[in-house]
Structures are given as C-alpha cells and as structure tokens.
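The complex appears here minus one protein chain, its other protein chains still in place.
Up next is chain A:
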Amino acid sequence: MRPFTYTSAKNKEQALQAFTATSHYLGGGTNLMDLMKENVERPDQLIDVTNLDYKKITSNENGGLTLGGMLSNSETANNKEVRTNYPLLSMAMLSAATAQIRNMASNGGNLLQRTRCPYFFEVSMPCNKREPGSGCGALNGMNALHAIFGYSDSCIATNPSDMCVALAAIGATVEVQKPDGTSRMIEFTDLHRLPGDQPEKDTTLMPGELITAIHLPKPEFSDHYYYLKIRERSSYAFALLSVAAGLQVESGVINKVGLAMGGVAHIPWKLTKAEEFLVGKKPNQSNFEAAAALEMKDAKPFEANKWKVDMGKNAIVRALTQAYERKV
C-alpha cells in the first residue's frame, strides 16, 4: 500500500476543505482499503467521513424516507421504517456481502464502490479503468462474468452493488455536497455512467463531491417485492446477475412497476421497457415472459457470457412472479 496521510473530518466543511485531487473520502473502507492493498487505488490522503453527522433516517417531503449517507448498510437495511416501507431495498441490501461487511459499509460508499472486474484488481494486466489507455484485458480475455448491455470496447465490467439495483427499481435522488459548500441533487439513474471512452469514471460525480443523503420517493412496492440474486454459492458472493422487482397491483391489474437488473452492465440496469409494458397488464406468466423478452432482445453477449441472456430472462420472470405471489 502506498503511503497516505489520514484525516478524520469532524464536519462537512472540514471534509470538503481537506479534499485535494489525490484524496479519497473513506467510508467503511470495505472497497477502498481492498483496492489500496493491491495498489489499484493510490490516494495520498484519506479523509475519514464516517464521523460526520449524516447517520439518520428521516421522513422527507415526498412522503418517503431520507437515508443518511454515512449510515451503515446494516442499520439502513434493518431500520423499521425501511423494512416496512421499502422491503425491496432491505432485501437487496441484506443479500450483499456479509454481516461484518454490512456493518462497516456506508450508504455513500456502497453507491460509489467501483464498477470492476477481476482484471481491474490484477495490476500486471491491462485495464482501461485502472490505467486509461492500457487496453481492456477482458474484452478478448476471460469475460464470462461481464456485461451484456451498454458496454464499449474500452470496458465491459459490471457494477457489483445490490443496493443500487434496488434503488434503480425504486427510484431515488442522491444529495451531494459540492466543494464550494453548496449541494446538488442527482437522479439515481444519472449517478452511474456507461463506460464510453472514459471507463475510469464510474459516476457523474465531480472530484470532491460528498454523498450525504439518499432521498426515497413515497413507498410504492411494500407489498409485492422480490430481490432475486443468482450467485455461485448461496451466500457471501457477488451476483452473477440479479433482479429487483416491485409491483403495485390493484383489482388484478398492475399499475406500477419497478424493475432493475444487476450484473449485466456498467451501471445498475433499469428495465424501463419492461416496466412500461407491464403497466395496465395482468400480473401473469405470459406478460412477465413478454416483458423479459422485450428487455433481453437487446442483449449483446460475448461467447463466454451468453448464458446471461437466458438466465436473465428467467430471472426477470421469476423475480416478478415471486414479487406478485408474495403473501401480503
């Protein structure tokens, strides 16, 4: 690990002021420390933001909840209000990593954990995300776990966050503090970006911007929800792919859908076409299948990850079915 100075910020002003071009904010460190140990991330200053006072869950003006940026993933997922009103978010968050890691991980840090692939960790391999211009090792390499949507020749990695898949389905606004002390709001679906020709940039955040809150809309999917996570072992593993599904059903007809996929793109992949298709339809197998087909027909898999297309289709159908059939 490269040497760095450690600064513990007491408040937002201190954190923003301390920030320099080569600094990193430090949340739980579960992603950053890991990457620093391999010299993948090489900040020369860490600014610990875990003592900042953004650790509450409060009601917001939309009739929803606001989640503090520095609150831990486990406290968020286990919060009574979150469990009752946004069980889809709790379920997704609880599927991630382990109890230990969820205790450490912060909400802001979870949103900003790197989109990555095994080549990104291996400093002896080319990787445009780690060393812009060095090439993408995975493009013609081992890419069984890589993207099937929205990638470019410069990067085909996937975003690993489960929490983000649920947030993409539910909808959210992210509040960030800018270096000049003012704040701005970012639609959740605008936070992460596709790789294009700048795969080193995972998000649309500007240097030094600090995530302090996640604002949720009024709860819509508290009855019919399911987070389906498919992985190589049944726990303590990243998703091969995942589906967050939320439904609102009235008199046998779907009137609201939240649907997103993980493990398929550089960003949490919102299934807008399927969502639009399902509104006004009956919640049944054939409509779920049609919705899944509509999304998956745009998939552009590689030879090694073709399996993601069929598995993805089935996963969408299963997540929607589980969500609908949940006893309420």
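One rule holds for everything that comes next: contacts are C-beta pairs under 8 Å (C-beta built on N, C-alpha and C of every residue); 3 or more make two chains touch, one makes a residue touch a chain; residues count from 1.
Criterion: contacts and distances are computed from a predicted model.
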By UniProt, of "ABC transporter permease", "Phosphate-transporting ATPase", "2Fe-2S iron-sulfur cluster binding domain-containing protein" or "Heme exporter protein B", the chain left out is "2Fe-2S iron-sulfur cluster binding domain-containing protein"
Who touches the missing chain here, A:Ala15, A:Ile57 or A:Met91?
A:Met91
Pick from A:Lys10, A:Lys37 or A:Lys218: which residue touches the chain that isn't shown?
A:Lys37
In the full complex, chain A touches the hidden chain through residues 1, 3-6, 8, 26, 28-30, 33-34, 37, 46, 48, 50, 74, 77-78, 80, 83-84, 87, 90-91, 94-95, 97-101, 103-104, 222, 229, 234-236
